[in-house]
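Here is subunit A:
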Amino acid sequence: MGILAWITLLPLAGALLTMLVPREEEAIHRGIGLGTTIVTFLASLFILGDFDPAKSGFQLEVDKVWVESLGIHFHLGIDGISLWLVMLTTFLMPVTLLSPQAIGTRNIRVREFVIAMLALEAGMVGAFLALDLFVFYVFWELMLIPMYFIIGIWGGERRLYASIKFVIYTLIGSLLMLVAILYLYAQYHAATGTFSFDYVALSRLTLPYDPQLLCFLAFGLAFATKIPLFPLHTWLPDAHVEAPTGGSVILAGVMLKFGTYGFLRFALPMFPLATQAMAPVVTALAVIGIVFGALMAYVQNDAKKLVAYSSVSHLGFVVLGIMTLGQVAVQGAIYQMLAHGISTGGLFLGVGLLYDRRHTRKLDDFGGLWKKIPIFSACFLVIVLASVGLPGLCGFVGEFLILIGTFNAPAGALFSSPKLLAIISASAVILAAMYLLTMYQKIFFGPLDNPANKDPHVRDIHGRERWVFGFVIVAALVMGIYPQPILARSEKSVAALISGFQERLADAASNPDAPAHLFPNPSAGAAPSAAPANAGNSGKPGPTAP
Partner candidate 1 sequence: MPTFYYLILSFVLFLIGTTGVLLRRNALVVLMGIELQLNAGNLAMLTYSRALGDEKGHVFAFLIIALAAAEAAVGLAILVGLFRNRQTINLDEANLMKR
Partner candidate 2 sequence: MIFDSSQILAYLPMLILIGMGCLILLAETFATTATASRQGLAWLGVGGCIASLGALLAQWGDAGQATTHFQGMLIVDRMALYLDGAFLAAALLTLLFAPPFLREQGFEFGEFYVMVLFGAAGMMMVAHAAHLVTLLIGIETMSLAAYILTGCWRRNLRSSEGAMKYFLMGAFATGFLVYGMALVYGTTGGELSYAGIAGKVPEASKNPVFYFGEYFILIALAFKVAAVPFHMWAPDAYEGAPTPVTGFMAAGVKAAAFGGILRILDTAFGNPLLVFDFTGWANIIVVLAAATMILGNLAALRQDNIKRMLAYSSIGHAGYILVGVAAMGLGVTTAKPAVLFYLMSYTFTTLGSFGVIAWIGNRRDERLFIDDWAGVAQARPGVAMAMALFLLSLGGVPPTGGFFAKFFLFRAAMESPQLYWLVVIGVLTSVVSIYYYLRVVIAMYFRDPLRPLEPTDAASTRAALILTAMAVLLLGILPGSFIEWAGPVIGK
């Protein structure tokens, strides 16, 4: 078995192991959870070592037959796009489990929590790595269940409502995606006479315009809900507020990325015509989300809700970057996904710690905490600033690349006025400072006048907590100062993706009503040189909507 299969299955093995330990041994459960995730992280470092940045295609592939007669293969592979998302997952997991607050205030059923988190990790890693659409779908659904339990069992007051909302929102989209996958499968069979769910094979399929649009909408709905794109975002604040800290961290840090990752990996390359037609809508929603999320965050009094809405805003940037389909912006979008994982994960860890100390998340209940817990305050400040997008920390690089890439996208390529969109989006740098600093100030600055804040229980971070925040801060700093290693490894894959998209678009646009057929040259033929990202797609009129 290849390393990819290992890191997918390791967490599952850990979960099984945890099941075997008696319920009372909570320390052992935590130990197994932490140990498994750390081992997984170390294993994922091997991927990093084996990864060849000069290749654009998939590497380290694992391909095992699952259901032979249907052409379902347990096919995993990694490229520059998924590489870092997997690393993010394997990094955030041990950090989260290290945090004593991960399980939240309902400190019960540690064993189940560890099992759920490990199953979640397996689902997430698998979904990032899956190269078979069916396997992707299975993992996609698989991560839903543990997260549902995490919210529902260890969540807050309204956890039932939040968990069911989360599931229903996500399922509607994902089941329609399943229908679209099945449709692709049938069309692929019609075009070639063979059955396959293989990503590489299916992504060569060029559909006529109308089915493309429907498939794009089906996939897009699943992804847009996950991101979440305005106006599908209302599950997010609820889910985040109710989820325990660990759940929030993973939900915001990794799971939201599946939406954007899905767009990048599936929706765009497979349905170029539909992408072209829908780009104005999607980007408009993204930009609305950027501003809207920021404004919503601005008026929240609940720290977790505020951070949740900030995710809506930040993920809007990612969508914007992806939809430009320019090298710089897409790279920025990938980077922003990682940065958001680190910074927002850190924010949730921080808010979780505050809740642990104070049993409230209302900003008005805090004030002057710096005096009481200076080390944590400093750590939290760094994370807040990373989220604000301060240069030198992780948040800046992604936002900068997205905005500069969007700004310089050729007008009319995918949407009419990229400059305007970039300018509107850039206003979020102001709004981000407004809401995050307001939050920070309300918590840590001002007089320490609330007696509850003077309670001796409000301790500064110590022990494991220091390591948790230390890891997050180091990651944020390193990613802010030296992003190039990350960018360099995704460079080729992104370039291939974009040039492949352009070629596919040209192929599909040449006759939008042609029956489903295979695009002659799969992504392997994509020019590996850092192709001028925006060349070639200018002036090609999109098909009119039906």
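By definition in this document, a residue touches a chain if its C-beta (ideal position, glycine included) is under 8 Å from a C-beta of that chain, and two chains touch if they have at least 3 such contacts; residues count from 1.
A quick word on the picks: all candidates are chains of the complex that A comes from, given by their letters.
Keep in mind the model is a prediction, meaning the values are calculated, not measured.
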Options 1 or 2 - which one, within this complex, touches subunit A: 2
Seen from subunit A, its contact residues with candidate 2 in the complex are 23, 66-70, 109, 112, 134, 137-138, 141-142, 144-145, 148-149, 152-153, 159-160, 163-164, 167-168, 171-172, 175-176, 178-179, 182-183, 185-186, 189, 195
